[in-house]
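A single protein chain has been omitted; all remaining protein chains appear in their positions.
Order of writing sets the chain letters: A and B. Residues in each chain are counted from 1.
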Amino acid sequence: MQQDSTKIPFWRDIRFLKVFFQILFVIGIILLAGILYSNMINGLSRQGIKLDWTFLNSEAGFGISEGINYDPSDSYLKAFWVGVVNTIKVSIAGICCGTIIGFFFGIARLSSNWLIQKIAAVYVECFRNIPLLLQIFFWAALIRSLPKIENSIVISDNIVFNVQGIFFPSFAPGPGFTTWLWYLLGGVILAIIVVLGFAVFRHFGGDHELQQTDRPPFTSNIIFAAKWAAAPTFIIVAIAGWFLTSEPTFAVTRPVLQRFGYVGGMNLSPEFTSVLIGLSVYTSAFIAEVVRSGIQAVVKGQREAARAVGLKESQVLSLVVIPQAIPIIVPPLTSQFLNLIKNSSLSVAIGYPELFQVGETIINQTGQTIPIFGMIMMSYLIMSLTTSAFMNWYNRRITRYGLSR
Amino acid sequence: MDNLAVTQEVKPPNTKKGPVKWLIDNLFNTWYNTILTCFALVFLFFVFKGVFTWVFTQANWRVIPANIQILMTGPYPIEQIWQVWIVLCTLSVLLGLSAGIWHGLVFKLSIAIASIGLIFLLIPLEIVNFIASIGPTFLFTPLELINKKIETEPGTLELNLNFISLIFFKRRWLLGCLVLLVVTFFLGRDKHVLKRWVIGGWFLSFPWTMIMLHGFGENPVSTTDWGGLLLTLILATVGIVACFPLGVLLALGRRSQLPAIKWVSTTYIETIRGVPLITILFMGSLILPIFMPGDFQLDKVIRAMIGLTLFSAAYMAENVRGGLQAVPQGQVEAAQAVGLTYPKTMLFIVLPQALRSVIPAIVGQFIALFKDTSLVSIVGLLDLFGIARSILGNPKWQGNFVEIYLFVAAIYFVFCYAMSYFSQEIEADLGVGKY
Partner (left out) sequence: MSENENITNNPIIVCEDVHKWFDDFHVLKGITTSFKKGEKAVICGPSGSGKSTFIRTINRLEEHQRGTIIVDGIELSNDLRNINLIRQEVGMVFQQFNLFPHLSNIKNITLGPMRVRKLSKRRAEEEALALLERMGIEDQAYKYPAEISGGQQQRVAIARALAMEPKIMLFDEPTSALDPEMISEVLDVMRELAHSGMTMLVVTHEMGFAREVADRVMFFDEGVVVEEASPADFFDNPQHDRTKLFISQTLQH
């Protein structure tokens, strides 16, 4: 577009320089990658390893102490998947516990009670200034020093603590479970029919004054009907089904002492428990700070205005302060969740079979370092991206509509 | 009547002050706060009771003095430990001079360090052994009994009552460091001419530390023999210092207008931030050797340093980018209008402002990195935490995991807490308009 670009010597032409630097940069990167690649090929051939993906289908041959259904004769890919599921399991549990504990201590730090405030402050400062790895090891060692199986601590016949971890009673599907499932399915179908019927009825006969949304009228009727009719219908059918099924639908299983330890109920393994405690306690200390600063970030004027309108103290909090604090809290909270997911990889140090630990075992057996590391990194990236996408969606939603909807 | 009421001196009602008023205001102001306070008091009573009983009667603190040497320096050969002390002396000199020249925060910092040093100088660690030798109930043991025990079993008493010889012989290096710190403080007082030299000294102190620790001549100490708190501090420092230039370049790259550079920087930053540090460290120990040409191999401490640097560079880049975004566009325009080229604009105008505003974030990152160095113990390094684990591997100390972990945790805590305290001070120092 410039009229006389021909006159400019190319080494002074901005447009040329821009392209030139980028090409230089890309060539540099490619050269670096090329050198690394040739080194890698040499290195791999030195170690006598061929770079391909077929090994993933061969038999793993090692056991994994916990997780979804898996047998040593399954493939490496299956083993890896077990690790991924274990990571997701401990991450979700950790996020839930950490958030609850964190909110509790964050609010406690703002308490008007001096003692509570200080206890919360000590908790936060202690647990966030000590390396997570140390904390996990501490909890693991503590659980390992719990009594042996024969001396287990048993609380009211139901909860058992011993070196094998913690045992809770749990529910298992009973003989009548399948029958009841049919009732549930029926409930779903019935609910859909009711909703549609109700919507049609409203659409043609109902009053139209209520429609103030910009949604198409029939959709809005369906949403209205779903809100008021679907859940009650489903619940009524489910409860009725429960009583109509003659056999018990659920059976409570309790941990029972057998020859090699407690069996039955839900067992939290020592590794899982120590990782879970470590992750949730460590993260909760950070979440508490996030919550505290989020609530404090809501300007004082907002509280004063709310009081001036005549709201009660509890209403000031629930109607004015918290709805404004949540959008401030969510982004840093998200990054704490991401940290927790990444930190779950520390379980490798105490032998909880999560994705990193399983991956390391596979590497030790096959020597396929590079593909496995690629898979590990991809898995973490996917988990991180999913989490942050979800939290971004949530944040957009609450900032757009407010919390009350 | 009305007039009379006005002219009388009116005191505000209920002007009680003092501890009672404070208690009522802060602990018992409402019925639910009263209940909460009571619960908290009961809770605290049981916690303190449990902790005290354990600390004074059940814990075996002998494990700490017995292992203090390897906790601090790991397998560093004892006959060459003077090299570490030389480094500490150098740093004391620099710190003393800086405190004298700049006052303010540096002065506060050196006071803190000096007091910790003083405590370590004067506290007889042997007393712990002594207490442990008497047994768990020393608190309740009558004094005569202790004296009798000292007389009858002189072997159990390792307490060297001769403080002079303790301080001037066994701890002469520590004493030397403290003396140097104080002396150089007075030497450097308000000598602004020295500023440039001291800053240069700080820059040189880093390679100097490396050379000194490694040693020269016949018996160099290989990096695999570095350990304990020493290694932890070195790894954290190397991580934050070395990641700095790379982080700044990545941040500038991510904000570049040239798409190729922007994409590469962004991809690097986001990939590294999306995966755990442990994968990077494992890559350092498993994959890096594959990428190295021929027989060239790096030892594992260097590999850990590379891993930590590459990892923290991505986080540093994000911190710096935050600072860059805070510099208004007008600054760049003004610099261009004065005739500065792009590199000069960045170097003299944008980066100084950007970095100043992200100092607290960088300190925060340093704290995180300091804690994260404990992960190198998973790839087999003997940092502070790795040493703690190896001590627990010894059957003799296996049962003392609480004592060891608490001690190590306390060290981490003191460092992290001190750093976050100073970061808050810096933040206050950098307040608005204080350029």
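Just so we're on the same page, contacts are C-beta pairs under 8 Å (C-beta built on N, C-alpha and C of every residue); 3 or more make two chains touch, one makes a residue touch a chain.
Note that the structure is a prediction, hence the values are computed from the model and not measured.
Asks: Can you say which of B:Trp22, B:Trp54 or B:Phe348 touches the chain missing from this structure?
Replies: Missing-chain contact among the listed residues: B:Phe348.
Asks: Residues of chain B in contact with the chain that isn't shown?
Replies: Interface with the chain not displayed, on the chain B side: 328, 330-331, 333-341, 344, 348-349, 352-353, 356, 432-435.
Asks: Using the document's contact rule, name the residues of chain A that touch the chain not shown here.
Replies: Its contact residues with the unshown chain are 1-5, 8-9, 12-15, 17.
As a working rule, only the chains that are shown with their structure count from here on.
Asks: So the centre of each chain is just the mean of its C-alpha atoms; given that, what is the distance between chain A and chain B in Å?
Replies: Computed from C-alpha means, the inter-chain centre distance equals 32 Å.
Asks: Give every residue of chain B touching chain A within the complex, in rising order.
Replies: Contact set of chain B toward chain A: 26-27, 29-30, 33, 36-37, 40-41, 43-44, 257-261, 264, 271, 274-279, 282-283, 286-287, 289-294, 367, 371-372, 374-375, 377-378, 385, 388-389, 392, 401-402, 405, 408-409, 412-413, 416-417, 420.
Asks: Which positions of chain A touch chain B when the two form their complex?
Replies: So the residues of chain A touching chain B come out as 18, 21-23, 25-26, 29, 36, 39-40, 42-44, 47, 111-116, 119, 125-126, 129-134, 137-138, 141, 145, 342-343, 345-346, 348-349, 356, 360, 363, 369-370, 373, 376-377, 380-381, 384-385.
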